[in-house]
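Mind having a look at this structure? Questions to follow.
One protein chain omitted, others in place.
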Amino acid sequence: MPLQGESVPANEPSLIELYHTMLDMRHFEEACLEGVPTREIHGELHTGIGQEAVAAGIAPWLRGDDALVSTHRNHLHGLAKKVDPYRLMAEIFEKDTGLCRGRGGHMHPFDPEKRFSATGIVGSSLPVALGFAYAAQLEKTDAVAVAVIGDGASNTGAFHESLNMAAAWKLPLLVVVEHNSYAISVRFSEVSATPTVAERAPAYRMWARHVDGTDVEAVSEAAAEAFAHVRGGSGPAMLEATCFRFRGHYEGDHDTYRPRDERKRMLVENDPLTLAEKRLTELGLASEEEMARWREASRTRAREMLARVRSDPLPPASELHRFSFAGI
Amino acid sequence: MPLQGESVPANEPSLIELYHTMLDMRHFEEACLEGVPTREIHGELHTGIGQEAVAAGIAPWLRGDDALVSTHRNHLHGLAKKVDPYRLMAEIFEKDTGLCRGRGGHMHPFDPEKRFSATGIVGSSLPVALGFAYAAQLEKTDAVAVAVIGDGASNTGAFHESLNMAAAWKLPLLVVVEHNSYAISVRFSEVSATPTVAERAPAYRMWARHVDGTDVEAVSEAAAEAFAHVRGGSGPAMLEATCFRFRGHYEGDHDTYRPRDERKRMLVENDPLTLAEKRLTELGLASEEEMARWREASRTRAREMLARVRSDPLPPASELHRFSFAGI
Amino acid sequence: MNSTPVRNLRFSQVIGEAISLEMEADEKVLLLGEDIGRSGGVFGVTRQLQARFGEARVRDTPISEMAFTGMGVGLAMAGYRPVVEIMFVDFIGVCLEQVMNAMSKIPYMSGGNTRVPMVLRTAGGCIGSAAQHSQCLWGLFAHLPGMAVVCPSSPHDYKGLMAASIQSDDPVVFIENKRQLNKLVSSYPLDAFVPEERYTVPLGKAKVVREGSDLTLVTISASVGDALVAASRLEGEGVSVEVVDLRTLVPLDIATVATSVSKTGRLLVVDEDFLSFGMSGEIIARTLEELGTAAVRQVKRHAMPDIPLPASIALEQAAVPSADSIADVIRSMS
Partner (left out) sequence: MNSTPVRNLRFSQVIGEAISLEMEADEKVLLLGEDIGRSGGVFGVTRQLQARFGEARVRDTPISEMAFTGMGVGLAMAGYRPVVEIMFVDFIGVCLEQVMNAMSKIPYMSGGNTRVPMVLRTAGGCIGSAAQHSQCLWGLFAHLPGMAVVCPSSPHDYKGLMAASIQSDDPVVFIENKRQLNKLVSSYPLDAFVPEERYTVPLGKAKVVREGSDLTLVTISASVGDALVAASRLEGEGVSVEVVDLRTLVPLDIATVATSVSKTGRLLVVDEDFLSFGMSGEIIARTLEELGTAAVRQVKRHAMPDIPLPASIALEQAAVPSADSIADVIRSMS
């Protein structure tokens, strides 16, 4: 648990731990991809592949009593919040064994015990997180409510309303902005008054920091500060992490709007896993061989989970109306 | 017409002119008040009494091809935009001779020739003004789209979305904020992250200025600059004017939320008319007698207009459905 | 019906009393909204509540409906029972997102693992404020799945249904009628007795508020009062009207309506909300599905026409159903 009010907490996670988290995230998403051509996942699927360093970097600082509200691209945040990966994957595969018995699917996972939820509507994670933040304030705990948003969401009205309220009332809200420069095909720079989201923070007199979201250590360090700020009762904070979305906006998106060389380059230069591996090597923390073994072990775990999920039943059609109201 | 790009235009209006505008505005509103107890105006009525210096201060700089979109408290902005006062008052009195044949009423006056309109939904003037701003940009004119809002409206999502778009696309939008410190009973300071609205402008990298909205000369000078900025093609601007609402939020509002002495003091100290009179005297521009004569003449004009409006017919019930679709 | 004297209360105070009793009984109940705190609400519903329960539980918000409605959703997920006020139902367009996609869908989307016990209080009805401040819109909420839609009419129900709404584990939209809020309960044409103690009226039970044999008049909210006045008048003209107060649109108690129509054979639906694609069509369709077309001799609707409400009183009166216009419609059916 991070220390309150300290900018660098004692138990800084090791790069090896962070790398492991990212590996598991990558393989989780890759397993999900397999459900698309088979139509086991029959709606559009948004993965966080390429953006692992953001979720992995905040993960160490998230406590069980913190709430996290995520977006359409939510799987990695669920894993960061320690949602059972098997039940999350089962939900993504629309199974009766999923978190939400197949009702929510990949865009709407809800795990009340882990205080994790999401929404498919851009910007709408913020107001809900605000409610969790108000609850923490009422209860005088130092729990944090985290709202994850994309860069595109920062242009929604919900962003402004929520940040203003959080700041006016000094609520413990941490806004994590995954700035991958695109909202589907629309470049942030073409539709935004500022090049970064963080520089809007003075309009709310709130703490903000911008970080390289492909560098998991940098994210973790900045996240430690951000959580400490919010937990310390100093009001809301914003952590903006620049990152890259490796795949189309959703599976099936032809991604014609990004220049081919831009896409190529990012895969080579901006993969947070590769970057972490490079650094592990540089620091002499792990050999190529060791890392290959880790990767293999992580992939195997994900594939075993996938196999288990695949054998699970779909919800029975007879229960279509179940859960629509309490007692039904 | 103001000169483009110059901060102080040539034809700065005289204080006497500004005072006359304010007098007519005050008496217009006072005439409207008479329709409330008689239920000639049968919904709630919001007047701009006390806030005349803002509308009067922007009036000289508004051109015919500028558009202005106002709020629930819109009468003075209509007058500033040179809407025929008689047809505006007739609309407020729900008459068939009104601007909108009695369909709109006091909260929804529309005068397409003067490019004046309003909305009763807080914050909603901004998006519509954005459309006029985009039209001006498409047409490559130097017309300005003005959105008037209250301080309360600056906490709506529409505010953020509209300002971001205006700034990202360098649209000729001027946002005039009538900051009277209250949204009905809610103090701006209690629900806002910043003490002023203007200091949010950096989040949109836009030009902004804060002015004493009880000083009509100060407003006019700042408005000249703001219009010049926007007309010059440098993107949107914000002009925030601090002012005081003399009456309840609407007629019938008991206004119990403002301390009695706060209300008393404002009537004595912050009346833009009294302040202008003081200054006219100081500068030796008008004698007490002259000013009394002006006041009387203005009041008489308003009362004559009221009498005429009162004798106008209501729209016939048989035409209830008329105007609902084109051709109906 | 009851010998205890009717208290000298406004409808607004009755609602406030219900909320206040629920706040006393359950500390998880809290209120969010514009002007509900220091000023006690533009219709006075929440007067004194901030003084009694503190600012944390009765909180004045900025004009940020999307944020504070969603805040209600988050609070409900965190174990609270938020009562969120949208001052006029007409403003719902700025925050319907949180109502339709979060509040009312999370219970189902979560496979029942998350409940959203939230009440969205708002006011509908026509009091001369023109197109953007006069709508009812209960038909809009009722079309969207996942939330109860409650529109009381009698003083007794205003209190009991509000209590039931706050106690409900499901999301509820509670629509008060501006035509009633400032009135004394004694103006209600039926029994206006409101017990002082805490009680509930169950959601989803319609009520026959006047018995009759010639025609079933089904309505909701303030129009129930108008219907009762019209029915009394028509009694003198030899027409016996049975009046059904639906009380809630979701859940909808069609059985009570069907029972009445199977007796009278004729159905008139009166609705202060817009005519088309709303309550009146639904009631007719369901009744006929229940009874078959052969059992019903005549169906008719009398509702707000499908136009924005005009400002002018001359036009408004021609648009909004009233006791007079209801009586005229019934006469035209006879």
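We call the chains A, B and C, going by the order they appear; numbering starts again at 1 in every chain.
Note that a residue touches a chain if its C-beta (ideal position, glycine included) is under 8 Å from a C-beta of that chain, and two chains touch if they have at least 3 such contacts.
All figures in this text were calculated on a predicted structure; none of them were measured in a lab.
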Chain not shown, its touching partners among those shown: A, B, C
Who touches the missing chain here, B:Arg101, B:His179 or B:His249? B:Arg101
Of the listed residues C:Ile15, C:Val58, C:Cys126 or C:Ala142, which contacts the missing chain in the full complex? C:Ala142
Considering the whole complex, which of A:Met107, A:Ala198, A:Val211 or A:Ala241 touches the chain not shown? A:Met107
Quick one: say which of C:Val42, C:Ala67, C:Cys95 or C:Val257 touches the chain that got left out. C:Cys95
Could I get the residues of chain C that touch the absent chain, sorted low to high? 66, 90-101, 104-105, 108-109, 130-132, 139-140, 142-146, 249-250, 252, 274, 276-286, 288-289, 292-294, 296-301, 305-308, 310-311
What is the set of chain B residues that contact the non-displayed chain in the whole complex? 67, 69, 98-104, 108, 110-112, 117, 119-121, 124, 126-135, 138, 145, 157-158, 161-162, 164-165, 168, 322-327
Residues of chain A touching the missing chain are 39, 42-44, 91, 94-96, 100, 102-108, 119-123, 152-153, 155-158, 183-186, 190-192, 253, 256-257, 314-317, 319-321, 324
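Here, only the chains that are shown with their structure count from here on.
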Distance from the mean Cα position of chain C to that of chain A, given in whole angstrom: 41
On a C-alpha centroid basis, what's the spacing between chain B and chain C, in Å? 36
For chain B, residues contacting two or more additional chains: 155-158, 190-192
Hunt down the residues of chain C that sit against at least two other chains at once, touch-wise. 61-62, 64, 66-67, 94
